[in-house]
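Of the protein chains in this complex, one is absent; all others appear in place.
What follows is chain A.
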Amino acid sequence: MEGPRIAIAGLTKRFGTVTAVEDVSFAAEPGRVTGFLGPNGAGKSTTLRALLGLVAPTAGSARIGDHAYAELERPAAVVGALLEGAFHPGRTARAHLRTVAPLVDADDARCDDALAMVGMSDAANRRVGGFSMGMRQRLGLATALLGEPTALVLDEPANGLDPAGITWMRGFVRDFAARGGTVLLSSHLLGEVEQTVDDVVVIAQGRIRHASSLAELRRLAHPATTLVSPDADRLARLADDWPGSRLTSPHELVVAHADAAEVGARAFAAGLEVHGLAESGETLEQVFLRLTEEAA
């Protein structure tokens, strides 16, 4: 399969006087999983909904291949979308899929296939009203897959899934991209998608803060060195004299932007007894938090 390139250019959306997203531009490439990351309220859902034609942008555009979503002949057969669950509680899982099927040229057998793909064959004839969050999420994914799309847009796909479900979703998404499909998924937790995504786009307060491959994001991690000493007094004095250092406990000092040689030398000069010295860069999660918290 050959997924379309998804490109968002200069997207701005204002609701009344509130600017939800401002001048957002990024792309999701076929064959790759792009993580769209940001804290709650950062503008992720608004961006995805504008991409899917549910929200009319104030300015800018969003394209699936060469077309806006609404211009596609059978859009749901090109892009499978998973948004916050929207089901009539009185319909069964199968009946829900059958209400969408005519619009994506899917027959009843395809509805059963889609349920099987998400492991819900046993629940096909149960009413959605009794479903757990995880089951709704799976049914939402089955709906997205119904039209055999070549691109997936998933808003917080891990929401409500148990650890086994998250592992399953990760494998599914990786496999979809490996077969050439385009995947754009949002999350407020980098750790949740760290093993899933190839590329990351970070949004905060409605603006894009960073866009790169995951590998490049890792390179943004600041180096740091941790120093352990039983001498709390001298360690505290060293901390006071050294901007950029931070005591994480009375016996442990973390120094940002410094390697082990530099920290070891300063400790030796201060006559400090050293029990531990280790280089430890920022974790990816810390880099992500730093990017979202930095002023625009």
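We adopt the following convention: a contact is a pair of C-beta atoms (placed from the backbone, for glycine too) under 8 Å apart; a residue touches a chain by one contact, two chains touch by 3 or more; residues count from 1.
Assume contacts and distances are computed from a predicted model.
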item	value
Per UniProt, the name of the complex member that is left out, chosen from "ABC-type multidrug transport system, ATPase component", "Membrane protein", "Dihydroxyacetone kinase subunit L" or "ABC transporter permease"	"ABC transporter permease"
Residue, one of A:F36, A:F87, A:F131 or A:F288, that touches the chain absent here	A:F87
Absent-chain contact - pick from A:A70, A:A116 or A:M133	A:A70
For chain A, residues in touch with the removed chain	15, 45-46, 49, 52-56, 69-70, 72, 75-76, 81, 83-84, 86-92, 95-96, 98-105, 143
